[in-house]
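Here the complex is missing a single protein chain, while all its other protein chains stay put.
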Amino acid sequence: MADHVTDNAPMTRAEKRQARRLRRFENPWLNPKLMWGAGLLIGIVMLGLVGRMLWNLDLVFTGSSQLKLPPVGFENLRKQPGVWGTPLGTDGSGRDMLSLIIIGAPNSLFVGLLASLIGMSTGIFLGFTAGFVGGRTDDVIRVLSDVMITIPPLLILVVFQSSFGDVSLTMMALLIAGFVWQSPTRLIRAQVLSMKQSGYVQMARLSGASTGHIMFREMLPNLVPYLFGSFIANVTTSIVTAVGLEVLGLGPQRIPTLGRTIYEAINAGALIQNLWWWWGIPTLLLGVMFVGLLLINLGLDEVSNPRLRKLS
Amino acid sequence: MSRIPREYLVNRLITLVLTVLIAATLIWIIPRLSPVDPAEIALGRMAAGAGTVENADEILATLRAQMGIDQPLVVQYFKYIKGVLVFDFGLSTAAFPTPVSALIANALPWTIGLMLISLIITFIIGNLLGALMVWEKTPRLWKVAIPAAMVFTSIPPILSGLLLMWIFAAKLQWFPLTGAYGLTVEPGWTWAFVSSVLHHGFLPALSIVVVTFGFWALGMRGLMITVQGEDYTTLAKAKGLKPRYILYKYMIRNAILPQVTAFALKIGLLIAGQVLVERIFAYNGMGKLLYDAILDQDFPVIQGVSYVIILLTALSVFIVDLIYPFIDPRVRHEVA
Partner (left out) sequence: MLDEHQTERPVLTLKDISIEFPTPRGVVHAVKHLDLTIHKGRRVGFIGESGSGKTTTALSVMQMLAEPGRVSTGSIDLGGTDILALDEEEMRKTRLSRVAYIPQGAMNSLNPIMRIEPQLWDAILAHEPGTSRSDLKARSDEALKSVGLPTHVGQLYPHELSGGMKQRVCIALGIILTPELIIADEPTSALDVVTQRQVMQTLKDIQERIGSGLILIGHDMGLMAQSVDELAVLKDGELVEHGTVQQIIEAPKHPYTQDLISSVPLVGGESFLNPERRAEAPKRASTEPLLRFDGVSKVYGSVTALHPLSFTLQGDKPQIISIVGQSGSGKSTMGSIMLGFNPPTTGQVLFEGRDLQRLSAVQSLEFRKNVQAVFQDPYACFNPFYRVNHALKFPFKQFGLSQGDAHTQKAMEEACVAVGLDPDLVLSRYPHQLSGGQRQRLIVARALMLSPKLLIADEPVSMVDASLRATILSNIYDLKDKYGISILYITHDLATAYHVSDYVMVLFKGHVVEAGPPKAVIGDPQHPYTRLLIDSIPWPDLKRSWGHGGEDWDPSKEEAEALSAGTVYRGDVEGFDLVKE
């Protein structure tokens, strides 16, 4: 009925449904949740970039400052006040917390983005292949992604990293990528199969379009909101997995990461000794990162499903 | 069973077997690709204990024979697969000569207990809250409160675990900091023991529930919106049915179906998250066993624990798949 205002032509039921579905094209990406989420993530990247320029990162080395100093404005159990030289305090081996997070926070994001990007590209490739080639190829891809989606990546990676010892950040991202291609593959395969039947793809075939044109010019643009959503969900999964490995004491040993800092804090009994900044600051940063990702995901949900927008 | 279409059943069984086989193979291959020699690690441990070791080469050879790693790879592989089928993962190197299976048998009940309770509570609460976010008769206060609670749900359970631990165990001291039961109580079916277990299990369970209910709530919200627009919901209202009855029998009952499938897909991730929670709470389950094994470089235990957890995941998925046809009649009739 609402469409009556702008459109003089009478609308059929199907048309109204269509109009509702497509209203997202009016102004879809200017979603407050999306903006806030992106803002939080950009904040973390900026912390890494600006921090590198303004702060002396040599403080990240063991014993560079006094041990277990609290952040400025607090006192630790030994009644030592925080000092401006290490504004966020120091950990149990005298490393500056601020330097730790300047280096560590962007690292976590980097692992998540890289793993998800690789997983996503694999997913797009396999999903389109399965949807277009069909037959045996489709069966193999489908069964493989069904199987792999139930295997928790963390456990395989635990086996891997405990046998290989130290790994680099990039290596860890690559390993995680091996477990985040399944859901994009399934999603794209399903979408491709349904789009193949859609009127506009048939029209494109009638227009003599090549398979490449149909995939990339007709289908892919319509998949963008879904791909984005799946990408962000994968970033979250990848970071959770990476942090999980780090908290178990695995993952990169020589580069500071947020997860490894938490691992060391728990091992040193920081909870009982009330050294809250040691584990609390990395936890908070990870929290900010995950809230940012959640907000982006919620925003994207609303972009691709306009009915959700009404509710919020 | 006769109600489930055969083709469906066969399909799921193949997935189950493939999952377990692929996982077992990965767990076997990966350490063999590594340059690290487990026999040398064992030797190193001996050396650390005894100061010096004579005849290092001989001992190494004996250790290799004991571990079976002197045989051809194919033989090793089939021996391994055969062993895995009867839960024989060899002996723990850290707690030599305890069989890995015995260690796992001790830890497994704790994990399953914690997991079942927290997963089921999360699923129920999450879906119910998600449904209430959409239902038109939900009180306004709830409609504001539920999305606000979602903020928690973005963080992984280890972080919520840390926060809860700090607030309720370290600061307020309402709950014990670590462990699955008090050190002073004797295990057994006594009230003291059971209450101690519940007391210790509360925080780990809560840290899982707090962060994962939102995943279900969000999914349910989207599904409920779809169901709300369905013709059968409109007709249910036109039939003059009571709103609550429509909510349960028409809306939630239909919207929950894809959630059950999602449950099967996400179960692996959820269990892995729980393993980490066990680790920070030093809860006597598989997570702690795994963590200790990593510290000790105890490969047989790492392999065994990983395999059993993956098997558990695959079995849960299989069970969910078996139940599914009974809650969705369309699947039951599809193939038959």
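Letters are used for the chains, namely A and B, taken in the order the chains are written, and counting of residues starts over at 1 for each.
In this text, a contact is a pair of C-beta atoms (placed from the backbone, for glycine too) under 8 Å apart; a residue touches a chain by one contact, two chains touch by 3 or more.
Small disclaimer: the values here were computed from a predicted structure and weren't measured.
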Per the touch definition above, residue among B:78, B:174 or B:245 touching the missing chain: B:245
Omitted-chain contact residue, chosen from A:133, A:203 or A:272: A:203
Contacts of chain B with the absent chain, listed as residue ranges: 136, 230-232, 234-243, 245, 249-250, 253-254, 257, 327-330, 333
In chain A, positions touching the absent partner: 1-7, 9-16, 18-19, 21-23, 25, 198-200, 202-209, 218, 221-222
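By our rule, only the chains that are shown with their structure count from here on.
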Cα-centroid distance, chain A relative to chain B, in whole angstrom: 22
Chain B to chain A touching residues, read off their complex: 14-15, 18-19, 22-23, 26-27, 30-31, 33-34, 36, 133-134, 147, 150-151, 153-156, 158-159, 162-163, 165-166, 169-170, 177, 218, 221-222, 225-226, 229, 264-265, 267-269, 271-273, 275-276, 279-280, 290-291, 293-295, 297, 299, 302-303, 305-306, 309-310, 313-314, 317
Residues on chain A engaged by chain B in the complex (per definition of touch): 143, 146-156, 158-160, 162-165, 183, 236-237, 240-241, 243-244, 247-250, 262, 266, 271-272, 274, 276, 279-280, 283, 286-287, 290-291, 293-294, 298, 301, 305, 307-308, 311-312
